[in-house]
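Heads up, one of the protein chains got dropped from this complex, but the rest are sitting where they should.
Moving on, here comes chain A:
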Amino acid sequence: MLAGKAPGLQHPNSNSILRGLIITLAYDDVNRTVTKRLLEKIGCEVTAVSSGFECLSALSNVEMPYRVVILDLQMPEMDGFEVAMKIRKFYGYHWPLIIALTASTEDHVRERCLQMGVNGMIQKPVLLHVMDSELRRALQSASE
């Protein structure tokens, strides 16, 4: 985990909204590395995990107040929806925020996300500015 540095993209007074701990769950090394780096670049502190178990374990660590989980929905050999469901079951619907990464634009995916208590969705492959704005949007609505 690295401390985030404020990048040139954002307005200085809105950096605080992004300063928070994030878990990113992706199955393969390349995606995990890219997503982690992307989040760090926009100012977040990131823990990258590769299994639902690691994700839930990280969340249970009271010394690390994670605010958001970035969850890849389509992982081979792991059901992202199941992980989301478990997070909501153990931690409730207000925290942490869950932002899903999906390759699919289909309605049923969106609906299922809403049912699972997912707070935001980003289409893969992820663009830096899209991650930035979706994170801000989700954190903003959560604080309202």
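Just so it is clear, a contact is a pair of C-beta atoms (placed from the backbone, for glycine too) under 8 Å apart; a residue touches a chain by one contact, two chains touch by 3 or more; residues count from 1.
The working rule: contacts and distances are computed from a predicted model.
Asker: Using the UniProt record as the reference, specify the protein name of the hidden chain from among "Histidine-containing phosphotransfer protein", "COMM domain-containing protein", "Zinc transporter 6" or "Sodium/potassium-transporting ATPase subunit beta".
Answerer: "Histidine-containing phosphotransfer protein"
Asker: So which of A:Leu25, A:Leu38, A:Ile87 or A:Ala100 would be touching the chain we can't see?
Answerer: A:Leu38
Asker: Among A:Leu21, A:Ala58, A:Met85 or A:Leu128, which one touches the chain that has been omitted from the display?
Answerer: Of these options, the touching residue for the absent chain is A:Leu128.
Asker: Using the touch rule from the top, list residues of chain A that touch the missing partner.
Answerer: These residues touch the chain not displayed: 5, 27-31, 33-34, 37-38, 41, 74, 76-77, 103, 124-128.
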